[in-house]
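Every protein chain but one is kept in place in this view of the complex.
What follows is chain A.
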Amino acid sequence: MSNAYLTYAGKRLGQAVIVILLAYIFTFVVVSILPGDPITSVLRNPQNGFSEQEIAEIIAAQGLDQPVLVQLWHSLSAFLTGDLGMSMRSNRPVATLIAEVLSSTLILASSGLAVALFLAFTVAYGTQVVPKKYGQGLLRAFPSLFLSTPNFVIGLFLIHLFGFQLRLFRVIEPDGFWATFFAAITIGIPFSAQIAEVLIANLDHEAEQDYAAVARSRGIAPRRLFATHLLKPAALPVVTVIALTVGELLGNSLITETVFGRTGIGSLVQRSVSTQDLPVLQAIVSLGAVIFVLVNLIADLLYPLLDPRVKIVVGRKRRHAAADDAALGLEAGAKP
């Protein structure tokens, strides 16, 4: 591992930490200026039946009587030490509440990703090796077809067909294998369309490059051309696509959980929103930010290792002749 790479990795890591902190602060500010005062609407809600003394205790424990900046400071420093605070409603640690449901959501999201990758690569492979007369066009239509279908529609359709009609899984048992499988497909299909779209465009681009023609002139068969030549350069940008859409993946997982009636982060969010349980919401949003930033960090750190063309340049200013010609007005009518 070169020095330049370590410098680069250090820089990216630092940036990631800063982004997470800013995201935390931003969420905190947004949550605290949200309309509605949690003290009146949650604690004094007669349904919850807290006594005045209990309310006072909760207020003191949460520090809700402190100025906002002090609250932020406490909350942020606790967050940095891994302490997510206490839920306002159930008086249990937020970390425990999240831990109970996180694995279910992560399993769903990662199965969704696996389904998406499998579908995308299969379809993309098909577009390169299936001849025009045997339905290549159909494969090519796949991404645009599914890109525009909302995933809950797919979910409801799958539940209806496989749950109610074919009775492949029991709708009242949403964590079973088949239920999870179809939930993963629900997430995977629209996501795979996004990946496949990029992948197919890249493969077509690579297939047009001179090197592909030269490789074919060496007698490489189409399938080997795909596997040994086109796949890697075409798939590399997909790493970035996945990293950038991980937020969407998580969001879709929450929606799909709800559609399939699974317990997970989705149901926790639902409950916390309806009861204005701010510490839980703050923790979940921050967690989302952490996951997003981490995934992108990993993608950025991985990319230079995967792509031999990427050379990390540290602190060198590139000279662009045309750019400073333009700056001097020398060739204003000329395009750089």
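Here is the rule we go by: contacts are C-beta pairs under 8 Å (C-beta built on N, C-alpha and C of every residue); 3 or more make two chains touch, one makes a residue touch a chain; residues count from 1.
Keep this in mind: contacts and distances are computed from a predicted model.
Per the UniProt record, the chain missing from the shown structure is "ABC transporter ATP-binding protein", taken from the list "Lactate utilization protein", "Pyruvate dehydrogenase", "Sarcosine oxidase subunit beta" or "ABC transporter ATP-binding protein". Which of A:221, A:273 or A:305 touches the hidden chain is settled by the complete complex: it is A:221.
Counting the whole complex, the residues of chain A in touch with the unshown chain are 132, 209-211, 213-221, 228-229, 232-233, 236, 307-309, 316, 319, 321, 324-325, 328-335.
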